[in-house]
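Starting off with a structure, shown below.
All protein chains but one are shown at their positions in the complex.
Chain nomenclature is as follows: A and B, assigned in order of appearance, with residue numbering initiated at 1 for each chain independently.
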Amino acid sequence: MSDFNPKIVAFVCNWCTYAGADLTGTSRMKYSPQVSIIRFPCTGRIDFMLLLKAFANGADGIIVSGCHPNDCHYSSGNFHARRRWIVFRGLLDFLGIDVRRVRFSWVSAAEGAKWAQLVNDTAEHVRQLGPFSGYHRLRGLGVG
Amino acid sequence: MARIGVFICHCGENISATVDVKKVAAAASRIPGVAHSVEYKYMCSDPGQQMIKNAVREKNLTGVVVAACSPRMHEPTFRRACAEAGLNPFLCEMANIREHCSWVHEKSDATTNKAIDIVRTLVAKVKKNKALLPIKVPVTKTALVLGGGIAGIQASLDIANAGHKVILVEKQPSIGGHMSQLSETFPTLDCSQCILTPRMVEVAQHPNITLHSYSELESLDGFIGNFKARIRKKARSLDEKLCTGCGLCTQKCPTRKIASEFDAGLGLRPAIYVPFPQAVPNKPVIDREHCTYYLKGKCRLCEKICPTQAIRFDQEDEILEVEVGAVVLATGFDIKHGDFFPEYGYGKYKDVIDGLQFERLASASGPTLGEMRRPSDGRVPETVVFVACAGSRDPAKGIEYCSKICCMYTAKHAMLYKHKVHHGRPYVFYMDIRAGGKMYEEFVRRAQEVDGVQYIRGRVSRIYERGGKLVVKGADTLLGARPMEIEADMVVLATAGVANAGAEELAQKVHVSYDPYYFYSEAHPKLRPVETNTAGIFLAGACQAPKDIPESVAQASGAAAKVAGLFSQSELVREPLIAVVDRQAPPLYSTCVGCFLCQAACPYQAIEKEEIRGRDGRLIKTVAKVNPGLCQGCGTCVALCRSKSIDIQGFSHEQVYAEVLALLNRGESDV
Partner (left out) sequence: METLRDKARELLAARTVQVIIGYGQGSGGGARAVFVREAADADALIFNEACRQNLAVYLMKPEVRKLGKAALVATPSALRTILQLAAENQVGDHDLLALAVHAAGEVTLLATLQAIEAHVTELDADLSAAEKAELRKYEALSLEQRREYWQEQFSRCLKCYACRAACPLCYCSRCTVECNQPQWIPVPAHDLGNLEWNVMRAMHLAGRCVNCGDCSRACPVAIPLYLLNQKLISDVFANFNARSGMAAKTDNAMSIFKPDDSEDFIR
């Protein structure tokens, strides 16, 4: 398992977590290279289907992160996202999809250290869980 | 056919020290659709930008990816460069391989591969970018200021002096607000009316300001730069053009025993009245609820004696429609009245009064002409107890916050009392002293050390009458919670500052958000204190939260600056990264089915209903429509839409889908 390098996609909001990750960089804090970021204006924009697409295309783990409640740049996008994740996570879990592979977090623009910690923790955690072969095995014709 | 240009920056050594930039450029050149792939030491420098411009022109590029620092840093720089080269700026994206890659990983193949992943992701995205034009929204350069207290007055004057028209709407018959009721202001003990009335007159005389007093907002429609307001001018029962303000009617009115609102219930006024002598406008209004003519059809004395026949009993409310570009909410606050603490006897004992009532007693034009006389029998009170925090900072009573101004005005009240009653004994029961403003701490010390106000740290548990005195039972916690009793002649309660009656209704009319206490919400608690989440609507003064006069004035000027900034251009230019509802050919017209889940979720009320009609005028379907002037581009509606009928420029369905696939699929042809 130790030579398994998990692929982790991070869906983050521009105003908080993306900026927080920028701060991690500016502060030269080091973290695992397993995680790559995709930028959204707000966590409210993150469609749940994108998470399934990430897993279907080989991701072993996912991070979803945005502004803390009450701090959303658009005032309520993260509140809508929260409701969405509460329901979606419950459904995935019910279907036997390991929700430990999806890490939800609030990381603000000032929390560079928290971002580094989050990435390292998630990478290690997913490394322990191993490749998401159970999901990756679900394939078929013309998958994309 | 896509022709993407990829430009990898070394950023000196910031990127090249850990990422093999040549390898990244080579890998990028192999991505289908990439027509040009180079690396350079400093892309943001002049020569770097020139490289991009040359490549755009020479290679006929349809999109550009600059792999360098964070887009939060240089996206505008590179978008400008592309625009100058003739490529729509929104066809340029940045791949963050510095903050998110080279700076946070060690030099290794994994780091270089991650940089390649990031570049590939943004190339896939930019292929789906659309050329966009900035959105222009016209601006009506007239401001609507709601509320004529000190904040509304300041905002109106600032905006008017900047050369723009202002419509000032005030609910009461006169402007001035609570500041006009005060006797002296802290920390200078300036006479409140002396500093306020010149401003009030300036407002009335300013050529750019139209004052509608005794008026309220009826409705507000539209959006930033383009509001339509309806104002209800309540009937004064007076022809204001004929009235000279001589005041004869107010002197002769036979109905004279109505509790004066301006005197906080301590004085009396007639049925036709001017609220206070320095009122602006200095014209009377008939109180139809108490006037004999309206109640019984008799009297009409004012009509008979008016030298200019200005009385109009049958006058009706008038609705005015105005077009404005910005709205400033300056509707102020109130203090809590009523038996909030039945154990304090407010409302039961005449001599237990609140802060505004004390101001009226102390005021030279008040019901006692400035003499310190208690309400019940007019005697001079020898001992006065001031109770601070009478209602604030009390979760059990539902008001958790600190009302901010009471420590200061309690000290002021105690000092004013002592100045008027030299042998008087003032006591203040307090929890903490909050005196954080300029010269505030010194002011409170002066009360204690110079004027001999006795401060007792503890709360009051009960006030009751005994032998003609008010017994105040409290505790002195600095002496080990020693219970104590003071026999007072008068008690002044520093009741909580609360939102004005009607605050919730007004907020809902103009669509601004408010907190659980009905104070209006600012757009960001730290960095955007004078804006609301509703574009074009600004905040000034205590309607946002209890605050003192200097802060109200500062915030009002801040709001005025925002309005002047908004009016400084004839058109509002906005970034076009907004949502849009799709259109299809007939008979579908749009895949939107009009469920309006999006409308409920939008924090900016940017989604409207649009009726699609056939040529015969028949309604075909009602669909959602995004107002380009209001949408801020969060994309919540996009994620909620079940049929994917609403999409957002810059982060569209196609763009983010392409990014996810490209990130995870190396070496496969792009979808």
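Convention: contacts are C-beta pairs under 8 Å (C-beta built on N, C-alpha and C of every residue); 3 or more make two chains touch, one makes a residue touch a chain.
These figures come from a predicted structure and were not determined experimentally.
**Q** Of the listed residues B:Gln315, B:Ser376, B:Thr622 or B:Asn665, which contacts the missing chain in the full complex?
**A** B:Thr622
**Q** Take the complete complex as the reference. Which residues in chain B touch the chain that isn't displayed?
**A** 588, 591, 593-598, 600-601, 622, 640, 642-645, 653-654, 657-658, 671
**Q** Residue-wise, where is chain A in contact with the chain that is not depicted?
**A** 48-49, 52, 56, 69-70, 76, 79-80, 82-99, 104-106, 134, 137-144
The rule is short, and it goes like this: only the chains that are shown with their structure count from here on.
**Q** What is the distance in Å between the mean C-alpha positions of chain A and chain B?
**A** Distance between chain centres: 35 Å.
**Q** State the interface residues of chain A toward chain B in the complex, per the touch definition above.
**A** Per the stated touch rule, the residues are 5, 7, 9, 14, 18-19, 21-22, 24-26, 28-31, 33, 36-42, 44-48, 50, 53-54, 57-59, 73-77, 80-81, 84, 116, 144.
**Q** Touching chain A in the complex: which residues of chain B?
**A** Where chain B meets chain A, its residues are 70-72, 96, 98-101, 103-106, 108, 110-111, 114, 117-118, 121, 513, 523, 533, 577, 601, 603-604, 632-636, 638-640, 648, 650-651, 653, 656-657, 659-661, 663-665, 671.
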